[in-house]
Each structure stands twice: as C-alpha cells, then as structure tokens.
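Accompanying notes for the structure given below.
All protein chains of the complex are present and in place, except for one that has been dropped.
First chain written, first letter: the chains are A, B and C, and each begins at residue 1.
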Amino acid sequence: MTQPKSSKWFLDYLSPNEAHMHGITDVVYTKKTAFQQMEILDTESYGRCLALDGKMQSSEMDEFIYHEVLVHPAMLTHPEPRKVFVVGGGEGATLREILRHKTVTHAHMVDIDEEVVMASKDQLPRYGAGAFEDPRTKLSFMDARRYLEETDEKFDVIIIDISEPVEEGPAYLLYTREFYRLVTERLTGEGTIALQAGTTSVGKLINLTAVHNTLSQVFPVVVSMQAAIPSFGLPWGFTLASKKNDPRTFTAAQVDEMIKSRVTGELEYYDGDAHRFCMHLPKYIRKAIAEQQYVIEDNAPLFTYN
Amino acid sequence: MTQPKSSKWFLDYLSPNEAHMHGITDVVYTKKTAFQQMEILDTESYGRCLALDGKMQSSEMDEFIYHEVLVHPAMLTHPEPRKVFVVGGGEGATLREILRHKTVTHAHMVDIDEEVVMASKDQLPRYGAGAFEDPRTKLSFMDARRYLEETDEKFDVIIIDISEPVEEGPAYLLYTREFYRLVTERLTGEGTIALQAGTTSVGKLINLTAVHNTLSQVFPVVVSMQAAIPSFGLPWGFTLASKKNDPRTFTAAQVDEMIKSRVTGELEYYDGDAHRFCMHLPKYIRKAIAEQQYVIEDNAPLFTYN
Amino acid sequence: MTQPKSSKWFLDYLSPNEAHMHGITDVVYTKKTAFQQMEILDTESYGRCLALDGKMQSSEMDEFIYHEVLVHPAMLTHPEPRKVFVVGGGEGATLREILRHKTVTHAHMVDIDEEVVMASKDQLPRYGAGAFEDPRTKLSFMDARRYLEETDEKFDVIIIDISEPVEEGPAYLLYTREFYRLVTERLTGEGTIALQAGTTSVGKLINLTAVHNTLSQVFPVVVSMQAAIPSFGLPWGFTLASKKNDPRTFTAAQVDEMIKSRVTGELEYYDGDAHRFCMHLPKYIRKAIAEQQYVIEDNAPLFTYN
Partner (left out) sequence: MTQPKSSKWFLDYLSPNEAHMHGITDVVYTKKTAFQQMEILDTESYGRCLALDGKMQSSEMDEFIYHEVLVHPAMLTHPEPRKVFVVGGGEGATLREILRHKTVTHAHMVDIDEEVVMASKDQLPRYGAGAFEDPRTKLSFMDARRYLEETDEKFDVIIIDISEPVEEGPAYLLYTREFYRLVTERLTGEGTIALQAGTTSVGKLINLTAVHNTLSQVFPVVVSMQAAIPSFGLPWGFTLASKKNDPRTFTAAQVDEMIKSRVTGELEYYDGDAHRFCMHLPKYIRKAIAEQQYVIEDNAPLFTYN
C-alpha cells in the first residue's frame, strides 16, 4: 500500500461522493472576495495552484494542458484572429496563450472578480507571464454578459474561461442559449469560440452534453474535446463552436504548419498529432452528446453538482 | 463549495502526496490473499469496485474503458487472432472482451492469485459475464512468467493485465526486457501484445515511458495510448506492441468494419473514431517517450511509487 | 510518521473544521429512517459502532464509559429508584445499565425512532444484552415529550439519552427549560435525571454550560461531569440534576458500598474512586459554567453546530 508523506492536504470535493486530495506544503494566499473563496496553495505534486470555492482551478504543473486545449484549436479555426475577447480567465494564462498568436492586435479580458486577477498577478506570475502588461491587452472588471450586451464591438474569437454553473454564482447565465446567441452576434463572420465544459467522467456528462447541444442551436459547427488535466482528479471536457470553419477537416500537417507560422514559442500539449487526439472522442461520450436534447436557457439553467 | 454526502470513504493513495476518495455504501468482501489485500466495495459514484493493496483496480461503471482499450486495439492489430494468452486479468473482464472476437478458439488466462479470481466470479459477475464458463477458456493459477518459460505453445495475442510493479510483489518481473523477449518467443509471426502502463499524469510518466522504451528493444511496432478511467483518479496509459502490423495505419472506416465483422455485441468505448483518439497522444507525452532511455531489466527493475 | 493501514474510513465531522477518522472493516447496516440516517459499522479500533446522521453515537469498545457515567451517578443519587424513564436510548445500553439496579421494578424507554431500536437489537446485541427482553422493560415509540405531557405517571429517575439539538431534528425541544420543568413534574420527591450534554472541548462549551444553566432554573442540585469517550474524538460532558440529594457529598467508600449492595455484575468505569473523578471538573469548565447566563427555551432553542 502506498504510504502518505504529506500531513497537510487540500481536499477537493468533486461531487458529494468523490474527492481528490492534494498534499500541500504552503498556503500562499487566501481571500474571500466579493464573489468567491480564493486560495493559492503550494502542492507537493502540482506546484502552485489556484482554487476557487474549494475547487482546483489550475496548477502550475498542468495548466498548460487546460489553456492550450481551450485556446489554440479555437484560434486556429479562425484564419486570422485579430480581435479576441476573453470571458473570465482570471489567472491570465488564457490571455498568455492568445497573445502567442502573432495575428492578434487586441485581446480584451472581462473578469467579474478583480481580486482574483490581482492576486494571480502577484502570486501566480508564471501563469500570466507578462500577458497583463502586453500592450495588446485590455482588462475590465465587470459582468461579461452585460459588457457584450452593451457593446457593439465584434471579435474574431471569444474564449469563455469561467467556473462551472452553480446556483450561488452568476456564472450560470454564461452557459445559456441566450448568452451563446449574444456571443454569435458579437463574432465576425468566421468567428469561433471555446469553453471548458465540465468533467467527462462516466455518469457525469450532463455539463458537456448540454453545453454541446445548446451551442448546436446557434452554431453550425460544434466540436467537443476531452483532455486529462491530472490535478482536476477527473477527465475534462472542452467545446469549440464556429460560425463557419470546421477544425476536424485540418490534417496534422496543416495544424503543425499553422502553429509554426502563427504561434510564437513552443507549445507543450498541442500540435498536429495532439489535434487528432483532440478532434476525436470515445464512443460513449459521442453517444451521450448525440442523445442529449436539453437546451440550457436563462429560464432553464444548468446547475452542476445538483 | 460542494458538500459531502458520504460518511464512509475508500481512500486511494495515488502517490505519497495525492489521493482519491470514493464515497462507499458497502464493504462487499475483503480478504488478505497469499499475494495481496483484496477489497470489493460498493461505491456511490462507480458502482461495485475491486481494489488490490489499497488501489482501485476497476469499477463497474468505467471498467469498460480500461478493458476495451487494453484488448481491442491489440486484437485488431492481428489479422485473425485464434489463440490468446492473458497474464493476470483476475476480474475476468479482459477475458470477456477477448472472447467477443469470433476468431478466438483458445483463451488461456494465467493469474497467480486464485482467490482474487474466485471472489471476482462470485462478487463481480458482471465483469466476467460468463467468460470463465466459456468452453474456449482455460484458467491456470501460477506465475505467468514461469508458465511461458516452460511451455512451447505459441499465441497470436498476449494481453498483460497486471498491477503495477512494486517492490513487495512478483509483478515487477513481468515488466522487464527479459520478460518481453520471452513474450515475443511465444508469439506467432503477426503476434501483438498490450498492457496497462501506469498513470500518464504530468511528472509521473516514468512507468509508461520506460515500458514503451523497453518494448521498443524487442518489438518493431510500439504504440502508447492514453485513456481517462475516472475511478482511477488519474489519467492512464496503455502500450501495444506488435511483431509486424501497425494499427496507426488503420483508417476509422477500417476499424469500424473490422469490429463489425469480428466482434460480437456492441462496444461502448472503442470504434473507428475512438481509434483515432487512441492512436494519438498529447505532445508532452510523446516527447517524454522519445526522451526516455531507460530499459527495464531483471537486474534494473522499475518500481512504481518509489 | 504513523502510517495508515486502513483504506476504508468513517469520517465524522465534529464541527465544520474538525473531523475524526475511523478505519472501518465492514458496513453492517445502513438505513435512512423516518428521522435520521443510521449506520452500523465495524471499525478497526472500536469494534462495532452506531452512527446517526454521520456522527458516532457509541462503540462496542467504549460505550461502557458513556453509559455508566450517564446512568449510575444519577441512579445512586436516588436512595431507591424503582421506576425509571428513558428518553431516547436507542441502542438499549442505557436500559441495560438501569436494569442492573436491583431496586428497579419498571423501566420505560420511549424512543421516537423504532427502526434504530430494532436494528440495534439485531446488529448490536451486546449493547442491550437482553434488556429489551427484561420483564421490567416497557418500550414505546413516540415523541417522549408528548408522552410525558400526556401521562400522569411519576418516575424516580429519568435518563435523557438523545442526540444533540440540531435544527433539522425534533431533539431540540428536549433541551429546553419548558421540557425540564415538565420533567420535574414527572419526578418523585427525590427524583434525579441525567443527560449527555455535548462536547467539553475548549471553545465549544456552549452545550454543556447552557444545559447546566437551564437545569439550574428548575433543579436545586445540578452537577456536570466530564468523561473521555475516545471514539467520540472529543471529550464529552454529562449533567445530572436532582430534586433533593447531592452526589458530591458521597464519599468514595459510600459509592463503593452502594454499588456493591444495589448493582448486579461488575462495573468497568464507575466506582468510588471514579466518582471523585466524575464529581470534579477542570477550572476552566467550572468557570464557563459559572459565567453562562443563557437559558434554553422553546422560543430560544439551542442548536449545536450553528
């Protein structure tokens, strides 16, 4: 039997009947913000981590998986993304990945929780890696839905990087057909979006399948992906939607070529081969998506963990 | 914050600094066998589960993922597998998947721990689903390496379904170059093998990469795969090796066609699309495999969790 | 560092920020009754245990401490207890201790939850040890307060053996001045009562002190006691109240003599020496009792864990 070395643990309840325990070495920062409980912890296995409301959001060791899957497939699905909008994205790593695309001239991130962003800048500097200081970046602290309702700007790519929908939080209105409709209106003609869509664990596919089905009401192209982000304790889903282009038609060579010409630096997770891995799914997940008929609406919202 | 409902938990230490907690409803069976501590538990999220030495081995809810990935890609890589050998495979589910292949005439399973097999027949009947009673099945209880050393039989496919190598157990001698060399000698000309190769979590790729590299010493074709088996708490690796055929050349349509003609019943995880998912890997895993130079040998064995 | 052997644990939250973990070997019985969640578990350290709503109620190994402290000091405070009433007492061990007193001719136990009593008879036979079958025993299943309101019987001793007051349960109305007033009316002239009064942990003395102070409104003699019941994970308080006699005046020799003449069998926890231990308290607990001014009332009930 494997013997524990840690005496101090972060206990992340994935559901009322399942939890993942992380040995911790330090509590770097904790704060009850206006919106959520934030914790920055040093863990034995995953380095420095951010948790919100008791749930692991990202870790230094494997955040590259989450952020590359979230950002790059969507960015490459657009032929030349210049203006990008980020909903949420507190830690700055989503912004960091977006700014690696040479075509980008404007990246506007709107997060409701200024305290999380500020603490991330201070305590998680590797996440943003200078993204907040990039001259192409614009940062606002407000409800992203309201922002999109009030603006008439258009964006080539919109990345939605928010927590899961829970009853206590405002995030659930960023998962509805009405919101996605609004998003399409703020996208240019070849616009694409991507978002994290909750766990893909067996028996817990409601989040991914409902998001997929809801997006299918307003986008012609919808692609769900699965990634293993070990610090999450469960496999995770992501969904990409596009007004025109379908990334499933890209060959591995094309993806490698696009990355080479459009992206600065070295990616760690995503390339042509990984694109194949991303564009395909196990049969039971595809089947669950195909069978899902629920459309998330403002009046019929999805609440995870209910 | 998600609130726990369970008061009873199975606490699976994945490493000295990480654990996964499963809410349990019942302890169905526990036994200290001659080789290991066996527990059969009813869990809230994954149904009935088997644990050995405190580690989750498989759950009713997601064992189909593990067993389909382990068995079918290897079986299809051989054009017509008739005689199949299983090293380990206690629960019977590996045998079950093998016997779905109409070409199979003999399936010989050699597990060192009779008590685990017998308890699985009794308490986990859905796993074997009649496989132990199939007339094509032969069951022996002994050290599989010794069996293969002493026999002169040849097999078309050999599935190695054993625990990870730990210092206390005999399994570590089933992970070495010498053992794999022996395996090739017991394979027919187009013989293939497959095995589980430990977690693929970031920073913990030693098992997968060392197995992959060691197999590359004796097989011309070696393919590693990643699957998310949620009850394991961490993503998992599998490696397939073949004396001749390379499954990466199969198109999705070919895989679907082979399954249709050769496999009875409906698979849940694996098909043409899932084959694409299986045959490709994230970039960082491929890189770690490429960089691994360690060859596991009887005199330089690999011990997981050390 | 002590290394865990158990892989299966009962996790008892003592407060939102503190828990005690018991290694378990079996789940003997679980049932959602009309009133509470009941679990009977076999533990490594404390034998068979009863838990209600996720909280340890008693264990085979140390229930003798709880039940002897609860019953015997109160019984001996009365010169000749014949009729005894038990509020709650599901497992039957309180009844068992009462029936050891040769003077007792009637023992009437009123528990609201028939299912807990029946499961205890079946699965915890050592607790009752035949008490339910004793001809002196009468058993009713109803709200004990209502019973006492409607009867005009009188009792020499009343033992209140119930869970702590929580908002969801009916128990909180069995902790109020109004209820204790009713109790005095149902007691004979030298009547005494005893009850468990929650943890005596530092900073968590509200339960004990409020019960003590409330009882002081209606009884001339009130004595609080502390006992260490290891399976509870925290030290525990008990309070005895009497209409006339004060057990603090008993010498050790008198207690030993009373036990010898009035009690059958061998006690394990309580005797003359232990009486001294019981009748005295650490200074900080006495101080907290002296300072407590809160009187629990039907309209101002106490809720533990709030």
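Simple rule for what comes next: contacts are C-beta pairs under 8 Å (C-beta built on N, C-alpha and C of every residue); 3 or more make two chains touch, one makes a residue touch a chain.
Treat the numbers as computed from the prediction; the structure is a model and nothing was measured.
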item	value
Omitted-chain contact residue, chosen from C:K5, C:K31 or C:R181	C:K5
Hidden partner chain, touching residue among C:G54, C:P73 or C:P247	C:G54
Chain C residues that touch the omitted chain in the full complex	1-6, 9, 11, 13-23, 37, 43-46, 53-55, 61-62, 64-65, 199-204, 226-228, 230, 233-235, 267-271, 273-274, 276-277, 279-284, 286, 305
Missing-partner contacts on chain A, residue numbers	4, 6-12, 24-27, 30, 39, 41, 51, 54
Residue numbers in chain B that touch the chain omitted from display	1, 3-5, 7
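Note that in this section only the chains that are shown with their structure count from here on.
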item	value
Whole-Å gap between the CA centroids of chain A and chain C	53
Centre-of-Cα separation between chain B and chain A, whole angstrom	32
Shared-contact residues (touching 2 or more other chains) in chain A	1, 3-5
